[in-house]
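Yeah, one chain of the complex is gone here, protein chain that is, but the others are all in their spots.
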Amino acid sequence: MKKAPTIITGTVGMDAHVIGTKIVSRTLKDAGFNVIALGMQVSPEEFISVAQETNADAILMTSLYGMAELDLKEFNEKRLEAGLGDMLLYIGGNLVIGRYDPKEVEPRFKQLGFDRVYPPETDIVTVIENDLRKDLKAKGKM
Amino acid sequence: MKKAPTIITGTVGMDAHVIGTKIVSRTLKDAGFNVIALGMQVSPEEFISVAQETNADAILMTSLYGMAELDLKEFNEKRLEAGLGDMLLYIGGNLVIGRYDPKEVEPRFKQLGFDRVYPPETDIVTVIENDLRKDLKAKGKM
Amino acid sequence: MKKLRVRNKKIDDDLLMKKRREELDKWPTGKEVDFDEAVAYQKSLPDSKIWWKVMTKLREEGRMSVFPRAGTPVLEKMIELCQGLRDSGVVLIPVTTDSYTRLCQYEKVEDILKECEKTGKPLLNGYPIINQGVKKTRKLVESIDAAFSPRGAGGEIAIASGMTTAEAGVGFLGFGSYVKNMTIQELVESSQNGMRVIGWYADRGVILCKDLHGWLPSAPFPLSINIVCMIIEAVTAAEQGQKALYPLVHCMGNMTQDLAWIKLAPRVIREYLDKFGYQDTMIIGTCPAQTPLFPVAMDMGGAFAYLCYASMVGALSKSNAVDLRSIDEGAGVPTKDTNTVSYRAAKWIFDVVREQQVEIDIKGIDTEEKVAETEVRAILDRILDLGDGDIVDGTVKAVESGVLDSPWSPNVNVKDQVLGVRDARGACRYLEFGNLPIPEEIKEFHRGKVAEREKLEGKKVDYHSTVKDLWSLSKGKIVGIPPYNQ
Partner (left out) sequence: MKKLRVRNKKIDDDLLMKKRREELDKWPTGKEVDFDEAVAYQKSLPDSKIWWKVMTKLREEGRMSVFPRAGTPVLEKMIELCQGLRDSGVVLIPVTTDSYTRLCQYEKVEDILKECEKTGKPLLNGYPIINQGVKKTRKLVESIDAAFSPRGAGGEIAIASGMTTAEAGVGFLGFGSYVKNMTIQELVESSQNGMRVIGWYADRGVILCKDLHGWLPSAPFPLSINIVCMIIEAVTAAEQGQKALYPLVHCMGNMTQDLAWIKLAPRVIREYLDKFGYQDTMIIGTCPAQTPLFPVAMDMGGAFAYLCYASMVGALSKSNAVDLRSIDEGAGVPTKDTNTVSYRAAKWIFDVVREQQVEIDIKGIDTEEKVAETEVRAILDRILDLGDGDIVDGTVKAVESGVLDSPWSPNVNVKDQVLGVRDARGACRYLEFGNLPIPEEIKEFHRGKVAEREKLEGKKVDYHSTVKDLWSLSKGKIVGIPPYNQ
């Protein structure tokens, strides 16, 4: 059996909403992943440098405060520069300010490099079972 | 001074919502009109025959139960036949079934012969002061 | 003491069967009713479709359901509407009939119904149960896992279709609010010399339930008259064989009074049922009702608040259900969507508050209960005096003389000499007592409360106050204190 994939979690930018990422982290751990929980207010640069150091397989990013797009403006460029093009990127939370249609917002975040974009209150257990394992397997990381 | 104009009130068809027309009647009386209050469930024919008998100057009809158009299908024809073309015709209440835009419904009732068509919960005092007196004066009835 | 009794000429069985068929023969769908098959069908229904059992289960489990209003002419749309209700947690489903059906104008209905089916437009303001008949209506009942109640009409078509409520007894709702020329004598005759159909079913083990409505207080008005009428309805229904009843308690928006009346109504109804010898007639719960005018369509916030208030009163009084309108009530017949969102709000309150089993007490409930009870007893005593112990004879004489009276009635045979207004705290008081036999000290109590409002508002309380009070809940302003900063 391969060793457990390494997943980084945390809220990006100045977002202080930590409860979601805490639950995500614990659920991942309980599901057998190797989790590096950065907690809240993680800068894009920190995500990238920790990913390099730990050779991470995925980042499950959280943002609830509505300003994720501003925080992530240059993120994708930098992570490609850092040679992390193969790493899985998910984001979940309340991704823009105000009431929104997730279908409209999804392409904007895909543009920013994310493989999957989740609407508010997504059940993390389902995501792990239906998406994360599949995607990791597809990339040969599991 | 001319004698007080005669006004007929009542709910049309099978409508049992009597409170509105009771208030309309009393308010008209208090304002000095000669009121013939027919109460609820007055047939179009009864409105017409009472109007002929009393030489009425106006009918202030009420309908809340949403089926006024069905009740009034042949009303205008009959009242014109009865020689009541000069009589003022107002209607108020909830004129169709379900939530509606009064602006869309107004022309349909004007088609049925009504001079004025009022949305739900219209204040009757304002109607008397702003519309009824003016219209009656214009017709030389006051 | 006078012997308490209920005048009732029991018709014999042959005549009963003849009359039932006569009634059904008024429209071709009546042929779809086979009496014995109807009994068998009723007996085959699961508990979740039997009104009195659903109510009892709710109470036992400490839960509640909305008791809504719903009716639209086309069957498929009606099923959709009711499924929407069920999805929002409603397990007590009404089938509101249209106004023409209520007045037996079936030919007219038939034409319009065809038009509805052709155009897809709901041109009738309810479900025309007689014209739809048994087969179609069974489809409705069988489609949804809930108990059904016909509202306003239905008779044996409804019973044979599997609905599990039915009307018996002297019904004040129709008399007081729907008809123009009927006399109280006529009401009594029509409901008494009637068919005893409910008893016929009960004898065969089919218990049809009934909500007591009383004389609808169309405006903010003390509830004592209404409760007296619920007692009359209960006793006369029990006499005809009805075995399961519950009061719809008309809530006027003053929390103290609303809770007091919800306590009082089932207690005095039980007492009089027992006094008249109907110990075996069950009172299976209470159902507060939203009675005064609803906020207009534009005021969605107010509409939600009003229905949450009523839900809350239901939850705090541990009622089994609440008779709730939708946020579209002020506008017109609700759609599936407005029903859903409205009853979802109620369900939130029920699931969160009712299930906490809060035991509440409010200062003043005792006084309100005592005042209403004193009024109820005084009026009933006079009725039984007038009837020399016979509650039906007494009722006839009481309505004729204004000893029983209610405001704003469309019926020309009603005295209509009474009026109610709100006091300084929004409670309903008598402004005009008419001929009601209310004890002098209670009258003084009402006058004192009205005087408090006059002092607060700095002006006389009169007919115009009564009219203004029609809109007090609808406008979200129940108490007379002037607006903020003025």
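Letters A, B and C name the chains as they come in the text, with residue numbers starting at 1 for each one.
Quick note on the criterion: a residue touches a chain if its C-beta (ideal position, glycine included) is under 8 Å from a C-beta of that chain, and two chains touch if they have at least 3 such contacts.
The structure presented is a predicted model; accordingly, all values stated were derived computationally and were not measured.
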Chain not shown, its touching partners among those shown: A, C
Residue, one of C:I79, C:M182 or C:V341, that touches the chain absent here: C:V341
Identified contact with the non-displayed chain, of C:M17, C:A40 or C:I360: C:I360
Given C:P247, C:G302 or C:G420, the one touching the chain that is not displayed: C:G302
Residue, one of A:L80, A:I97 or A:A138, that touches the chain absent here: A:I97
Contact footprint on chain A, counting only the chain that is left out: 14-16, 18-19, 22-23, 26, 39-41, 65-67, 70, 94, 96-100, 120-121
Missing-partner contacts on chain C, residue numbers: 48, 61-63, 88-89, 91, 145, 253-256, 295, 299-302, 304-306, 308-309, 311-312, 340-349, 351-353, 355-364, 425-426, 473, 476-479, 481, 484-485
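Throughout what follows, only the chains that are shown with their structure count from here on.
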Overall pattern in which the protein chains touch one another (line/ring/star/complete/other): other
Distance from the mean Cα position of chain C to that of chain B, given in whole angstrom: 31
Two or more partner chains touched - positions in chain A: none
Sequence positions of chain C contacting 2 or more other chains: none
